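Right, one structure below, let's go through it.
One protein chain is absent from this view; the other protein chains keep their places.
After this line comes subunit A, so read on.
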Amino acid sequence: MATPFVRIDGVAMRYGGVEGTLALRGTSLDVAEGEFIAVVGPSGCGKSTLMRLVTGLWPSTEGTVIVDGREVSGPLSIAGMAFQNPTLLPWRTILANVMLPLEVVQPHRGRLRGERAAYEAKARDLLKLVGLAGFEGKYPWQLSGGMQQRASLCRALVHDPRLLMLDEPFGALDVFTREDLWDVLQEVWLARKPTVILVTHDLKEAVYLADRVLIMSARPGRIIAERAVPYPRPRRLDLTYEAEFQAIVHELRDRISDARRAEASDAR
């Protein structure tokens, strides 16, 4: 691999002082520019912590995080984030919600006033891409959960982030909506090719969307295995019913079970 876009090297993260909980230990991973990786693992293994370290929200206790050739020491404005909870602002219309990052991130923040029409057109294009054309003037509470999550995805993308961090973005949705949104995400990624780090507990989702699936151990989390996914894109949902696809999912499932068993025997 050439110089990776994201490099996490021997990172440890401990909360609440020296005696606090160790969330991550000796975590290392590389992500190439434009790559789509998924991180899976048992619950509470520090997946979300990893996300906050990469975006510079929290400093790591140990080790280094390098993004785009520079060590991360504070919030990165080249990152977009979306969470399980859409967290849209109820007093703003969908369009205004999507445009929120533009009011904060430089250099857009300075340009927004002069070039509002151009930025607005861009936000509308994005909403159209995720199937929300015609809903720009609606308020979040007038939309279903799946539609809100689409809008949340647009908000994460509107400032053209080179790094997209997704923390279980489809975790709270029903199966059908979730599968719809997988395809939406795939389409967005194919159109813009940001580097994506997707944290999820849904193995099918990880295999369907990612180039590479990384498996984390139970707390304190570290990467214990990885599995490349060979399928070309665009992938179709039929794929998820094929034997080979399911074999990959199964393999991942077994490795996570092993990780949990190892942890249980450690504890004894």
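Rule of thumb we're sticking to: contacts are C-beta pairs under 8 Å (C-beta built on N, C-alpha and C of every residue); 3 or more make two chains touch, one makes a residue touch a chain; residues count from 1.
The rule we apply is simple: contacts and distances are computed from a predicted model.
Student: Given that one chain of this complex has been left out, which of "Oligopeptide transport ATP-binding protein OppF", "Thiazole synthase", "ABC transporter permease" or "Aspartyl/glutamyl-tRNA(Asn/Gln) amidotransferase subunit B" is its protein name according to UniProt?
Tutor: Spelling it out: the chain absent from the display is recorded in UniProt as "ABC transporter permease".
Student: Tell me which of A:Thr3, A:Thr64 or A:Thr87 is the one touching the absent chain.
Tutor: Of these options, the touching residue for the absent chain is A:Thr87.
Student: Which one touches the absent chain: A:Gly16, A:Pro75, A:Gly114 or A:Gly134?
Tutor: Reading the full complex, the residue touching the unseen chain is A:Pro75.
Student: Out of A:Arg7, A:Arg25, A:Arg52 or A:Lys204, which residue would touch the omitted chain in the full complex?
Tutor: Residue touching the absent chain, from the options given: A:Arg52.
Student: With the full complex in mind, choose from A:Arg7, A:Arg25, A:Lys122 or A:His159 the residue touching the hidden chain.
Tutor: For the chain that is not drawn, the touching residue is A:His159.
Student: Which residue, A:Val104, A:Ala191 or A:Ala247, contacts the hidden chain when the whole complex is considered?
Tutor: Candidates A:Val104, A:Ala191 or A:Ala247; residue touching the omitted chain: A:Val104.
Student: Give me the subunit A residues in contact with the hidden chain, please.
Tutor: Answer for subunit A: residues 52, 55-57, 75-77, 79, 81, 83, 85, 87, 89-91, 100-101, 103-106, 139, 141-144, 147, 155-156, 159, 165 touch the chain left out.
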